[in-house]
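The structure follows.
Only a part of the assembly is drawn; its chains keep their places, and the rest are absent.
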Amino acid sequence: MQSRDILQFARATFDRQSFSQLIGAELKDLSDMRAVVEVVLRSELRQQHGYAHGGVLSYLADNAITFAGGVALSGDALTAEFKINYVTPASGPLLRAIAEPVSVSGRQAVCQCRIISLADDEETLVALAQGTVARLPSNHQRTMRASDQGDLTGATPPD
Amino acid sequence: MQSRDILQFARATFDRQSFSQLIGAELKDLSDMRAVVEVVLRSELRQQHGYAHGGVLSYLADNAITFAGGVALSGDALTAEFKINYVTPASGPLLRAIAEPVSVSGRQAVCQCRIISLADDEETLVALAQGTVARLPSNHQRTMRASDQGDLTGATPPD
């Protein structure tokens, strides 16, 4: 695919993720340099003390890493693993995850991600993540292409 | 707190997590040996290929680890970090995360977690996680106790 096609395809993929819709997340920026995913921290996304639930932050890291790595690998990819460090409670009202492919090879893209909480005039770093997006094996790629589904999954390897 | 009080407190805490309600997760079992969190994989929790979104699995790992570690540390605790490996696509219809505190010290509980996907007569391992639940510093504990809020947060350190 051409670069522009990949981006269009990735955006369409994001919008087909039911869970991203449930969360209310948006893919705000996407290039071969980075993916930016944002969500407004409405009350349904909080834990019992009013901060963003850790699971919301881990979703943001997972998905931003998936799309950053997926574009770097031209689309036939999946997130294999990641780790996240929570560093400050996130009170929003806006959360932004920025993931960058730091190392891209024939078989994987290793991405780093930072999540910030944005208020009127303040940005707070709330989490740091690092993970691997793996290129799908070539026979799987053929299946994907045949079925015209592609793969930027935010998910897991169909072995 | 007594052991029984901790468990009651933990269950009440889980039910106060708006995000756990949005996901539809339930705390099915909790002791000083393990925490079990389950969710039915309804369509809103899926990605574009119909499998569980990675963010649902990372939520399950985060929250099961938080509660397993929180009980092991008697309640005044938070999840500081975790890592997750996705190993098989999760098709449900039931997802279960089982977290166990493998090492508990004065300052932290390191927990391991496995997530399985359950169909009629089949269990599939879909993810493995490992993370740290940190005891809150004592001045913070006092605040927590004074305000009767406790802390099993699924969240992040209020430094």
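The first chain written gets the first letter, and so on, giving A and B; residue counts start at 1 in each chain.
Please note the rule applied: contacts are C-beta pairs under 8 Å (C-beta built on N, C-alpha and C of every residue); 3 or more make two chains touch, one makes a residue touch a chain.
Not measured: the values here are computed from a predicted model.
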Overall copies of the shared sequence [whole complex; 2 in view]: 4
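One rule holds for everything that comes next: only the chains that are shown with their structure count from here on.
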Centre-of-Cα separation between chain B and chain A, whole angstrom: 21
Residue ranges of chain A in contact with chain B within the complex: 13, 16-23, 43-49, 51-63, 66, 78-90, 126-127, 149, 151, 153-159
